[in-house]
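In this view, the complex is presented without one of its protein chains, the others remaining in place.
For subunit A:
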Amino acid sequence: MLGLLARRCLVVLPTLIIVSILVFGMQKLLPGDPILALAGEDRDPQTMAYLQEKYRLNDPIPVQYAVWLKQIVTGDFGVSVRTDVPVADLIFQKLPVTIQLAAFAMVVALLIGVPAGIISAVHKGTVTDYSINVAALSGLSIPNFWLGILMILVVSVQWQLLPSSGYTSPLEDLGQNIRTMIMPALVLGTGLAGVLMRHTRSAMLGVLRSDYVRTARAKGLNERTVIIRHALRNALVPIITLSTLLFGELLAGAVLTEQIFTIPGFGKLIVDAVFTRDYAVVQGVVLCTAVGFILMNLLADILYILVNPRLRDAT
């Protein structure tokens, strides 16, 4: 297992370098002059020249990249050109928000998706199976932004049950924090539940057909024990992989949900930064997201081994 971890860690560094080059290079290809975005309506030429110099935008791109890389290595992510806030502060401010949203969404997805997948596989070909499949497809097909706005109109405007948007830190007011997170987590989670349900169902169907399940049933074990203790454990391997990947995606992929519910997380930060050509923020956040994704992959590998002892021998 240690060997596997070491091998995985070795891959991390070149991956990060490639990601950083891609991020740095691709945003330079974006149309639109960042200085114009900074210079305001009046576009004073003197100020524009100063800003060009200040942010070293006159330097060749490889030089700009080298300067940025040197800063990153020393832990300096730069400063947001839009608000003057250090990028590292922004990351530390937004990351916990996004992690909380992603975790809540994953809990919703797992609580709905996995049981639904199991029930669907056990009752294959019945009305229950078809109903769950229809529900899963609906979850997959309904766009987040539509569901989000609909929930705001019904739950907040009509029923006045939950706050329509915004975010409160759990350290400030835990109750309010949970109230603001319910709807975004449900919107994100129900979409992911559909994906998880489909994968759980197919994994369970494969396992339920295997010899050892048949043997377990032949031994006279009750159906609940067969499914939960014998079949589900083996079916979990692909579900764990998928869950960790989905969690990684949520770190920067909850853009629309964050936008609709005004959750000040990573997704909203990066979209605003792209629109205002706030390069330092885009670079810092994307790099951080890449690290998060790589860590989630590593976590998936470790969980694999814990769940499936045969993989321990293989490593």
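Basically, a contact is a pair of C-beta atoms (placed from the backbone, for glycine too) under 8 Å apart; a residue touches a chain by one contact, two chains touch by 3 or more; residues count from 1.
One rule holds for everything that comes next: contacts and distances are computed from a predicted model.
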{"item": "Among \"CopC domain-containing protein\", \"ABC transporter substrate-binding protein\", \"Mycofactocin biosynthesis chaperone MftB\" or \"Peptide/nickel transport system permease protein\", UniProt-listed name of the chain not shown", "value": "\"ABC transporter substrate-binding protein\""}
{"item": "Listed residues A:Ile17, A:Leu36 or A:Ile61, member touching the removed chain", "value": "A:Leu36"}
{"item": "Sole residue of A:Leu95, A:Ile260 or A:Ala280 that reaches the chain not shown, by the stated touch rule", "value": "A:Ile260"}
{"item": "Per the touch definition above, residue among A:Cys9, A:Leu22, A:Val67 or A:Val85 touching the missing chain", "value": "A:Val85"}
{"item": "Missing-chain contacts mapped onto subunit A", "value": "30-34, 36-47, 50-51, 54, 80, 82-85, 90, 93, 111-112, 115-116, 119, 128, 149, 152-153, 155-157, 160-167, 175-176, 178-179, 182, 186, 259-262, 264, 268-269, 272, 275-277"}
